[in-house]
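Provided herewith is a single structure, encoded as structure tokens, for subsequent inquiry.
Only one protein chain is missing; all other protein chains are in place.
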Amino acid sequence: MAQPQPIPGTTIFDGIQAAKGYALNKMCFSFNDAGNRAAFKADEEGYMARFQLTAPQAEAIRKRDVLGLLAAGGNVYYLAKFAGILGLDVQDLGAAQTGMSKQDFKAMLVRANEQVIH
Amino acid sequence: MAQPQPIPGTTIFDGIQAAKGYALNKMCFSFNDAGNRAAFKADEEGYMARFQLTAPQAEAIRKRDVLGLLAAGGNVYYLAKFAGILGLDVQDLGAAQTGMSKQDFKAMLVRANEQVIH
Amino acid sequence: MARIVGGLTTSHVPAIGGAIAKGLQGEPYWKPFFDGFLPVREWLADVKPDVAVVFYNDHGLNFFLDKMPTFAVGAAPEYRNADEGWGIPTLPPFTGQVDLSWHVIEHLIAREFDITTCQEMLVDHAFTLPLKLFWPEACPVTVVPVCINTVQFPLPSARRCYALGQAVGEAIASWNSDKKVVVIGTGGLSHQLDGERAGFINKPFDLKFMDSLVHDPEWATQFSIHELVEKTGTQGVELLMWLATRGAVPGAVRKVHTNYHIPISNTAAGMMALESLA
Partner (left out) sequence: MARIVGGLTTSHVPAIGGAIAKGLQGEPYWKPFFDGFLPVREWLADVKPDVAVVFYNDHGLNFFLDKMPTFAVGAAPEYRNADEGWGIPTLPPFTGQVDLSWHVIEHLIAREFDITTCQEMLVDHAFTLPLKLFWPEACPVTVVPVCINTVQFPLPSARRCYALGQAVGEAIASWNSDKKVVVIGTGGLSHQLDGERAGFINKPFDLKFMDSLVHDPEWATQFSIHELVEKTGTQGVELLMWLATRGAVPGAVRKVHTNYHIPISNTAAGMMALESLA
């Protein structure tokens, strides 16, 4: 199929990403369970090994590197559960990905209100 | 929706049956696992209680009553796994449901070959 | 036959659950959001629907990529909420309207929608919080959940989701019952959580979309999923739930109330209540 123009700053979670990210997303899906979250916190490396994360996935988990997790096939709906373990909200994630301070990121959101209506 | 004419000797596993039979079918689905089959054999009543079988379902399991299991919402694809525990094949089941001896049931199958082709 | 009383649509965000649990509805950050629901609660108290058919998208609680349905219809006697990973308080179970579930399922398969049927189903914040927003006390309606995939691409097209809604509406209208049914859609509006474009919000599009639902409900079906992601963000595509809801409420509608507020979390939070005039 003809691929449409990429959207800047946006990764579409399609088959290629889903295949690449399966192990990572499966681990994050397991974090729905409080026991699993505790097990991860107790032994991050052992927990990642159990889900057979790829090297780039494990490295991005270690570095809490959100863009790295996306590049390694992570899906934000599952990654949000990992962020929950770290006590991060979606604005923390937004700041981390855009390279802004959280304060600036929130200010940008508020400014969205000023968009001119055609 | 207008319901079509019933087919004699045939229960359609539709929503009504599926809702009625959920606990029974879930128990039978668990028999894919050899450990679960062993647990059932070791304590049939306890195992049924764990899956919250209805009284008619439990009674039909106790009596190995295939038609009773169907009437209680059992689906044959799952019930086959219960039959496996009992060491019964599909011809044993066929004989039990039709009230024939297994020998007669098999003979009937072979006779199906003599059907006249139009 | 059952009667469709109208359609309700709202954004959903996990943080709403925290705000409710902590009683922050009157705080400056939350008040413009929560106040939008007050006129709708009055309308609901007046109309008193018996059943809610809820279009929502699962966020990785009930479905994983091992079995990811495009459309899933619940047929359970009870739907439980559960821990989604952040420890927001779980809400009490919801009672299923099982006979309507199967009636909808029969109709959808007859109309060539290849749904997945769920006799057991955990429901996440996208299902639970909107019901809590519309009915802050005990939930008075029985429910039929309809889940649309927004996690893994390819997603069903806007046109397909609208057609799904229409078919669900036909099923409700032909349900042999004297009950009153409200259709609910939860998700959107424009927002993007992931990538360098995180924080993207498109107010002009959102307002145009909300307006179109009143008078020109098929307007958004002109867009491909890729165009919707471009215009509304990776999670903005959750507006598919709104489109399916409007598809299920046929014909003319009266706007009971609408609200639009930026931001709640990273989201442009929209809300609409449309009364069926059919």
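In this document, chain identifiers A, B and C correspond to the written order of the chains, with residue numbering beginning at 1 in each.
As a working rule, a contact is a pair of C-beta atoms (placed from the backbone, for glycine too) under 8 Å apart; a residue touches a chain by one contact, two chains touch by 3 or more.
Every value quoted in this text rests on a predicted model; they were computed, and no experiment measured them.
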| item | value |
| --- | --- |
| Shown chains touched by the chain that is not drawn here | A, B, C |
| Which of A:Ala18, A:Ala39 or A:Leu88 contacts the chain that the document leaves out | A:Ala18 |
| Residue, one of C:His59, C:Arg160 or C:His191, that touches the chain absent here | C:Arg160 |
| Touching residues on chain C - with respect to the absent chain | 63, 65-72, 105-106, 109-110, 112-121, 152, 154-157, 160 |
| For chain A, residues in touch with the removed chain | 1, 14-16, 18-19, 22 |
| Interface residues of chain B (partner: the chain not displayed) | 4, 7-15, 18, 22, 25-26, 28-29, 31-34, 37, 66-67, 70, 75-81, 84-85, 89-91, 93-94, 97-98, 105-106, 108-110, 112-113, 115-118 |
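The rule we apply is simple: only the chains that are shown with their structure count from here on.
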| item | value |
| --- | --- |
| Two chains sharing the most C-beta contacts | A-C |
| Euclidean distance of C-alpha centroids - chain A vs chain C, Å | 24 |
| Between chain C and chain B, distance of the C-alpha-averaged centres to the nearest whole Å | 39 |
